[in-house]
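One structure is given here, and the rest of the page talks about it.
Shown here: the complex without one of its protein chains, the others still in place.
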Amino acid sequence: MAQFSKSMKKIAIFTSGGDAPGMNAAIRSAVRVGIHSQVEMVGVIGGYSGFLEQQCQTLTPRDMANIIQRGGTILKTGRCPEFLRPEYRKKAADFIHQQNFDGLICIGGDGSFTGAHLLWEEFKIPIVGVPGTIDNDIWGTEMTVGFDTAINTALEAIDKIRDTAASHDRLFIVEVMGRNSGFIAAHVGLAGGAEGIFVPENPISVEKIIEKIKNGLSRGKTSSILVTAEGQKPGRAYDLAEQIRKKSGFDAKVCILGHQQRGGSPSASDRILASRLGAAAVTSLIEQECDVMVGVMSSQIVRVPFADAVSKEKKLDKDHLNLAAILST
Amino acid sequence: MAQFSKSMKKIAIFTSGGDAPGMNAAIRSAVRVGIHSQVEMVGVIGGYSGFLEQQCQTLTPRDMANIIQRGGTILKTGRCPEFLRPEYRKKAADFIHQQNFDGLICIGGDGSFTGAHLLWEEFKIPIVGVPGTIDNDIWGTEMTVGFDTAINTALEAIDKIRDTAASHDRLFIVEVMGRNSGFIAAHVGLAGGAEGIFVPENPISVEKIIEKIKNGLSRGKTSSILVTAEGQKPGRAYDLAEQIRKKSGFDAKVCILGHQQRGGSPSASDRILASRLGAAAVTSLIEQECDVMVGVMSSQIVRVPFADAVSKEKKLDKDHLNLAAILST
Amino acid sequence: MAQFSKSMKKIAIFTSGGDAPGMNAAIRSAVRVGIHSQVEMVGVIGGYSGFLEQQCQTLTPRDMANIIQRGGTILKTGRCPEFLRPEYRKKAADFIHQQNFDGLICIGGDGSFTGAHLLWEEFKIPIVGVPGTIDNDIWGTEMTVGFDTAINTALEAIDKIRDTAASHDRLFIVEVMGRNSGFIAAHVGLAGGAEGIFVPENPISVEKIIEKIKNGLSRGKTSSILVTAEGQKPGRAYDLAEQIRKKSGFDAKVCILGHQQRGGSPSASDRILASRLGAAAVTSLIEQECDVMVGVMSSQIVRVPFADAVSKEKKLDKDHLNLAAILST
Partner (left out) sequence: MAQFSKSMKKIAIFTSGGDAPGMNAAIRSAVRVGIHSQVEMVGVIGGYSGFLEQQCQTLTPRDMANIIQRGGTILKTGRCPEFLRPEYRKKAADFIHQQNFDGLICIGGDGSFTGAHLLWEEFKIPIVGVPGTIDNDIWGTEMTVGFDTAINTALEAIDKIRDTAASHDRLFIVEVMGRNSGFIAAHVGLAGGAEGIFVPENPISVEKIIEKIKNGLSRGKTSSILVTAEGQKPGRAYDLAEQIRKKSGFDAKVCILGHQQRGGSPSASDRILASRLGAAAVTSLIEQECDVMVGVMSSQIVRVPFADAVSKEKKLDKDHLNLAAILST
């Protein structure tokens, strides 16, 4: 967290990393709150690349009309590997100075915040982050923008798969997003009544799952759904299915939900969170506090140093998994 | 809050008052957690009336299959005015003793908790409440089961109405549920980008709204949506429309969302909340603490005395309304 | 139906009357097919009023990006009572000649087609119609653009209301759109398993419905949903509820679905129908046949004289209502 001394006349906003539902609601809120506070708001296009390629445009309240309900991001996004190299960050900083951006708002995940932190560290460019990622894997905020929508999307798919699983007495393995973190899998698994949940944080053996399926069968449960986080690369569900087949003879069907989890109209909860955090980011810059991510803890807005947000690990609640295990009997 | 000394061998569970999405998820969780703890679980049918009409049945884990995603309540519900009279409560208590129910779990709103509190006060029947109401108007818990689903349902309707409002350059007034409380209206209004929000907690004048609509028109905004809580009886939106017409000549179309807000498959968030609270209610009884509602504050399970839950007023966050006002410019 | 002799270099397209989901898909298709055939495509804004207020703009393929899934109409719409008077139609014709529009495409309902027919009759302006109305009440086409989406929207609401009806053992009356025609009510009633359907084409007595509800009760059916078309003005459901209460004592809850039935992302079927009809309208103009509506019969594109489309009455299939009556036992 850092104090700086500069009044905000012009703020640039951009989205970075994977897109998440609610990013547009965050943009809309920041832009309208900024303009309401007499700040000129500029959108930079395509994430960090937009600074390198000098793509930006002033945003008006009218540009924000009718976007709160749209998935994706009107400012486009992407990953920008060049930004790992100092000479490119220098180039971005030059552009920022040349455009007279007094402050920056970055909507993205921890990779994006690492870059943001460096812009402050190296060039003293005031920058504030809004946590926007479906993975919910950012320390310092209970929820990230996009998570609630993503789990509802995955849940709808699982509800549909359960129809067919129950009709055919089948075993399904559903793979949801979440590379290094099991938040989506754990929440969707609990909400979807999954018979087993595989997350990186809590490895369980295939043997145990097989035993559970057998127990279920003996009690008259003829279909089961397992939920797994994707792991290091999409496709983990195929490995699991193969292991289960080898060790038990059970034939498991695989469903990989994939990128549909990123899209769709944001849920009420995500729109509200995004609106609150977009506004809070502008306020933080106006109050001259930067190098922070704005988040929400116990329903209150908090400011979390980027250094903490990117280095500390948000723990998955084990009670959650235990409850899911009891409930899926 | 009260301690009692009785071990749980048989717990009765029932739903009471207006139904809310997620009630089935709470029932499923309580029943499976109870049975997992060697407690016999019995469902009482139709709310408090079920005790008077002696309608109940033992529930098995299999009875809980495939209900987590269902709206409504498999135990049925209703209001029971007789329960306001001591002789009927006595009759219920007799039935409870006769059936050897060691504890009760009541899923409902504040009216239901008033009855629950009396059962403890008058007959020392251990009873724990789970807040289940779409209105979210219960003190002591950040969220009630059903609220998240209801605002998403209302939001979908508003998104649809916005399509037609924008195509016709029209003014719409959308009436959502919430008799004495504006939680649904405030959340839906913010999430839906409403140009005005009418809630009992924060009366605003029709003149102010008209001025706002005119300002919007002068800036090129040709359609508007106002959201209002229903007030003392459904139909308030018609009064508003009439007032607006008289004072400004603007012709406002009225939509009353009504009972569809109560139904539908519960959202992920409601299913998880319901699962956690259903389990927590059983735990509270097993730990011999009663006369409480279980709730969630700052993501943690809490136990709130019924006396507080029914008497204290949960305040609507004014920041919320202020933010909505700024964002709808 | 009329032949004319003029090659198409510039076509104007507009939407008129009530908006319907899929209108944008029809616009997109007509515009892209037109441009693909080397025709300049111009959008007239706000229905017939756009001709009087001279509001139009050339449309490019890029303008059509990302609209196929949007509800409402990007060209805006409205009713235009002035168009009933010859002097205004003359004014419109002057504008059309001045702009060198070789042909017109009107997306709307029978009121809109009456105006379209007059433009041909009085000024020999080649014009073709695309049936776009949620009511499906246009003779000569099996389906109108928007109907399928509207019935699915209404059906989702009814499914939700059934949750709460079943939980409370209640009687509900759900009012759907359809002023003079019962297509929406009949289809939604059959698809929603309604216990009674009230449509203008097939009046049934309240007594008969009451008898049916009583029969259902005697067989253990404790909740019922009646579906009614709105009739001459919205609110008919309240009258029905009052009559039922007076004659039977049953207390019926009322839900008026209202304008949400007009909005929302169009269904697959509506997008495909709209795409086919939008293209067919351009083809008809290019083939120099006008004064017709394009429609679909037995899966084939047909051209129907405006005179027939607006004067003949499309009959509601009575088998449909009979089947619904048998199925709701």
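Labels for the chains are A, B and C, by order of writing; each one numbers its residues from 1.
Note that a residue touches a chain if its C-beta (ideal position, glycine included) is under 8 Å from a C-beta of that chain, and two chains touch if they have at least 3 such contacts.
Model, not experiment: these values are computed from the prediction.
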List the shown chains that the missing chain touches in the full complex.
A, C
Of C:181, C:265 or C:284, the residue that touches the missing chain is C:265
Consider the whole complex, including the chain that is not shown, and state which of A:89, A:117, A:187 or A:262 touches that chain.
A:262
Among the options A:7, A:100 or A:164, the absent chain makes contact with A:164
Hidden partner interface residues of chain C, rising order:
28-29, 32-33, 35-36, 61-62, 65-66, 68-69, 142, 148, 151-152, 155, 159, 162, 166, 187-188, 190-193, 219-221, 265, 267-269, 271-272, 275-276, 279, 297-299, 323, 326-327, 329
In the complete complex, which positions of chain A touch the hidden chain?
15, 18-19, 21, 23, 46, 70-73, 76-78, 153, 157, 159-164, 166-169, 172, 253-264
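Assume only the chains that are shown with their structure count from here on.
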Could the interface between the copies chain A and chain B be described as same, meaning over half of its residue numbers are common to both, or is it different?
same
Which chain's mean C-alpha position is the greatest distance from chain C's?
A
Starting from the mean Cα coordinates of chain A and chain C, work out the distance between those two points in Å.
40
Cα centroid separation between chain B and chain C, in whole Å?
36
I'd like the Å distance between the centres of chain A and chain B, where a centre is the mean of that chain's Cα atoms.
29
Residues touching two or more other chains, restricted to chain A: which are they?
none
